[in-house]
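Not every chain is included here, but those present sit where they belong.
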Amino acid sequence: MSPRPEAPITEEVIAAHGLSTDEYARVLEILGRTPNLTELGIFSVMWSEHCSYKSSRKWLRRLPTEAPWVICGPGENAGVIDIGDGLAAVFKMESHNHPSFIEPYQGAATGVGGILRDVFTMGARPVANLNALRFGAPDHPKTRHLVSGVVAGIGGYGNCVGVPTVGGSCEFDPSYNGNILVNAMTVGIAPADRIFYATASGIGNPVVYVGSKTGRDGIHGATMASAEFDDTAEAKRPTVQVGDPFTEKLLIEACLELMREDVIIGIQDMGAAGLTSSSFEMAGKGGVGVEIDLDQVPVREASMTAYEIMLSESQERMLMVLKPGREDVARRIFEKWELDFAIIGQLTDTGRMVLRKDGGIVADLPIDPLADAAPVYDRPTRATPLPAEVAAADVPAPADIMAALESLVGSPDLSSRRWIWEQYDHMVMADTVARPGGDAAIVRVHASRRGLAMTTDCNPRYCYAHPRTGGAQAVAEAWRNLTAVGAKPLAITDNMNFGNPERPEIMGQFADCIEGIRDACLALDFPVVSGNVSFYNETNGKGILPTPAIGAVGVIDNLEKRAGLAFPAADLDIVVIGESRGHLGCSAYMRHLLDRRDGAPPPVDLEAERRNGDFVRAEIAAGNVTCCHDVSEGGLLVTVAEMAMASGIGASLTAPEGAPALHALAFGEDQGRYAIAVKDGQALVSKAKTAGVAATLLGRTGGGELTLTGAGTISVARLRTACETWLPSYMGDGAA
Amino acid sequence: MRARVHVTLKQGVLDPQGKAIGTALKSLGFSGVDEVRQGKFLELDIAETDPAKAHQQVSEMCEKLLANTVIEDYAIELDS
Amino acid sequence: MKSAVIVFPGSNCDRDMQVALAEITGTAPIMVWHRDSDFPAVDLITVPGGFSYGDYLRAGAMAAHSPAMAEVKRRAAQGVHVLGVCNGFQILTETGLLPGALMRNASLRFICRDVYLRVEASRAPFTGLYKTGQCIRIPIAHADGNFYADDETLARIEGEGQVAFRYAGQDGKVAPEANPNGSRNNIAGIYNAQGNVLGMMPHPERLIDKMLSGTDGRAMFEGLTGALAS
């Protein structure tokens, strides 16, 4: 049946909705008639890059997604893995880049809100938030304001809902000047046999709307362009989404309370493209039809059109299909929590989405073609060749290695992030065993001796220089950060942030990063269980550095056996696991002290990575090692300096025999390495050798200074000042 | 000269605080409260004495700092 | 000892308080929903941290008017002990059970970190197991912890020995640099005039477990357990 006509569908209207000529032809073919405006709007959001993954789908299929402990891989709201004791960890990372650039506080806040919903939708109580942030150059006029707003927004939302924000990453690079990255990750815990999915089933079952009312928030940008066919355009202008963390907190409690009752068949949060994508996805997965009466949808402003209601991105809303006759159980719970609750429709056997409003039909669309037959593109790719190696001999040594170290630990990318994490309540829920500042945060599984370790990682400069190496490195580093605290790495979520996929070099970066991630996932038994793609991060034809942010989760069976990075005492031996070859290409040293970004990134030897990591983890699990830090950006000397700063205890180091040139030993970024402080270093080295793992004695802890034979000495206090000063002084007091 | 600035949320922008205040007033027994919107009110003492220039200066302050013009409107009054 | 935790929409340290009380007092506290004014008699009522009503309007303002708080006020007047932590402290000032007000931190930022506190006086039941002048480490996590009272009120609070804790350096010295939020006289926690109501911004319930990097908060709950055992 043809729905009520609305505004005429002109070429401009189609273009404003981001549909190509081919795509529109497909719309006509599917419908056998011209769509009305509401229907066109629905097609446009369902087929947007964001919802349909049309450019990335082909490549995402390459990602390994299976392991015996994976309960649910990509495709649901979040990934689910078995963590033992009948429990599951549910997690995902998602970008809110563009909204955060427009309005940093609300953009970041609603990013956190959205990812929380993805996790509790599946029946998990959120237990931790993390994030991956990338900002423009510190001297760019917008950067300070963006940092301030984003951090406050993440804190403002997470603190209020009472989920600790326990970790993340934050870097600066001019490529993000016009396109910052705000990727938010949530980890939740659920009973492994009580996971909820977004599948609708049972003809006649009620479709229920809960949470906040629907307003004209963030309605698809296309409406702005469609102002000319509406004379009340000014008042109806789409608005920035504002987060309401208080309502989210109530929604979490209400949903989790409802999930303890046996009433939910399917549940889905309303994220991007709100009611449209949630209803289509639920129905599509269940192979059913839906009829919705839009007059029943709770709205904030009277006179909202069908188009607006379907495309609104108002926050803190969920859609559910309930078991028949159980509506009252649900209604009581939502009323207790003072949230809106409305039965807005039911499931049908037609396979169609029929929307009614004011007594008429305003849309009538077949669900499968929309949900599944969305366009898929095989976009051309151009590979980035591996840059030439830079030999250590061709990289000038600094006049003073310790002064270079001081400068590095006080640089924008390596300095302490305390200013950030102190604005996050990282302790609420009283299970944060390892607070921010270590390799991975550790959150205890409530009332148990088990813990979850988690981290986010990516080195975009490696990814830019050679995407496949960079992709593999990001996964390996996440794996290593989990290992360094003693956790068994289980799975990852990936947040792929790239430029315009219509450009072959960008698509090439994407494809190769995926290949690299695949290599590492396979070698490390570390599957991808959820993820997100954000394309078009570019301004004036200049893309961001390719940034496949990796969020990773691991498990520690016995929290008594874990490691931290602070030296626990003086007079311990310092041992380096893994080989130090002095690889300086793409290093922080070259970038920060020589202003050079050339060379190949350090190669990632996944076999050695695994061997080294498995050895370290076994030593921690056996209680032999309690102090460990992986070697990442900045190299070995920076790593040891971080261990010293965290404890206030110094160290004296001597280059082992056969080591590369001193500055290359100090600042080289060879992969697969860990620094460990133990009582009997020689014993550890021998044990490692037996296991086929490279290990070297590097020095001893003690005193208040850090010394490297032949390079001089610097006090730990001085390093600490450099490391702790940069960010707070950059942000100034009360920075606005 | 004293400037009084009202910063309010643009029409259509969700006001979680106003909403919560409305609910709280109702539960305190104040019936008949329809909608509540919360904004900011700023008073600034400024040295500028020329009204036109003062207005200009305060507008700039609003654009740059006092209001978040993506979601907020502002209105300026000057007392002398 | 019997205890209760009042839970508001938006409370989020209610479980932490529940765990601390259950573990240290040996008896699980009663969890009281904010609409409930008819809860069993207890020896200690706690008002937990969080963001009741989102901290909208003013932190603690809306929660202060709940039926449960009306009952807390009544029982406090009868001498029942009341402990408010963080948002709980804000709620207690909003109800008028404690003097002063908690304003936005001077930095305007939310602050979450361990701070050092000077225990002003060893005083049962709340601080009886600490020594007078002892320096303890407890985390704070708030955006509105800037304690304010007008000069006259402040003089009275000080004069009557109502200050329970002050922000201090690691050495126990009370100094401006140790003040994380701009509170007058570095005040981190105060008693009412009768001494049966304590409000404090730092979270003792977060530091009762070695696994969570400290146990300085335990002595408060142990002291309460010993003193209020019924």
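Letters are used for the chains, namely A, B and C, taken in the order the chains are written, and counting of residues starts over at 1 for each.
Simple rule for what comes next: a contact is a pair of C-beta atoms (placed from the backbone, for glycine too) under 8 Å apart; a residue touches a chain by one contact, two chains touch by 3 or more.
Every value quoted in this text rests on a predicted model; they were computed, and no experiment measured them.
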{"item": "Subunit formula of the full entry, expressed with the displayed chain labels", "value": "A x1, B x2, C x1"}
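Here is the rule we use: only the chains that are shown with their structure count from here on.
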{"item": "Cα-centroid distance, chain A relative to chain B, in whole angstrom", "value": "36"}
{"item": "Inter-centroid spacing, chain C versus chain B (mean Cα positions, whole Å)", "value": "34"}
{"item": "Multi-partner residues of chain A (each touching 2 or more other chains)", "value": "244, 246-247, 338"}
{"item": "Shared interface positions of chain B, touching two or more other chains", "value": "16, 20"}
{"item": "Residues on chain C engaged by chain B in the complex (per definition of touch)", "value": "53-54, 56-57, 62, 65"}
{"item": "Residue ranges of chain A in contact with chain B within the complex", "value": "102-103, 105-106, 212, 215-217, 235-237, 239-244, 246-247, 300-301, 314-315, 338, 736"}
{"item": "Contact footprint of chain C on chain A as seen in their complex", "value": "152, 155-156, 159-162, 244-247, 249-250, 337-338, 421-433, 435, 444, 447, 559, 733-734"}
